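In what follows, a structure is listed as structure tokens, so that the remarks can point back to it.
One chain of protein is taken out of this complex; the other chains stay put.
Right after this comes chain A.
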Amino acid sequence: MYEFNYHKASSVSDAEQALRNASDGKIVAGGQTLLPTLKQRLASPSDLIDLGGCSELCGISVDGDTVTIGAMTTHAMVANSAEVQSAIPALAGLASNIGDAQVRNLGTIGGSIANNDPAADYPAACLGLGAVIVTDKREIVADDFFTGLFETALDEHEIITAIRFPKPEKACYQKFPNPASRYALVGVMVAKMSSGVRVAVTGAGADGVFRVDAFESALDGSFSASSLDIEMVHLPDLLEDIHGSPGYRENLIRVMGKRAVEACG
């Protein structure tokens, strides 16, 4: 680790101020991604601004058909929340399968989304459910938020404050964990929304999370697993790495997609 200045922000505006004043400041949430990066000296921010003291960013609320989750809410809180479990069980289930207990007790939804790891689970939930990412400056729909590998639409000093999930008619997330890291080798979120079906895939895209148009229109036609026995036209480039070829991942998209549809009932 290189040296840095540490600030514990008491509010979002406090954090924003500190970010602005720093020459190269960085937000730290659960630290589960950022701290290992610092320890390996892969990053050297001048300042770390800790959101741990911003109580306004933590918590879950349900309002009609919308579930709002504060950016600093941990994976464990989402997994164990009775409200999330009843409104969007797929989301609680997804959170309960992230990493291990230690990671779930510290890692946050805001940190996960801001980081946009191509194998992370939450991006599939946001894109699949058509969530809205709320920042201290604006609201960004998930379709515009995830812009590439570890890239998002966030501006330099922008802070995620909450994520708003619309309640689906039904939804299911199926993850094929990488046998080594347990991140998603492929994870598929299938959600039947009032506006139509959405299918989002994480783990497989060379540019990160993406939607599968062919699956969505097929499921709009008939919401059954067999509808997915079609060609997946217009797929983006798929990842190739030591854990799986693009072909293997493409197969998993279909298999996990079908299992998600089946599990939706």
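Definition applied: a residue touches a chain if its C-beta (ideal position, glycine included) is under 8 Å from a C-beta of that chain, and two chains touch if they have at least 3 such contacts; residues count from 1.
Everything below uses one rule, namely that contacts and distances are computed from a predicted model.
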| item | value |
| --- | --- |
| Protein that the absent chain corresponds to, by UniProt name, given "Fatty acid desaturase family protein", "CO/xanthine dehydrogenase Mo-binding subunit", "Ion-translocating oxidoreductase complex subunit D" or "Ribose ABC transporter permease" | "CO/xanthine dehydrogenase Mo-binding subunit" |
| Residue among A:S13, A:T147 or A:S245 that touches the chain left out of view | A:S245 |
| Missing-partner contacts on chain A, residue numbers | 176, 179-181, 242-245, 247-248, 250-252, 255 |
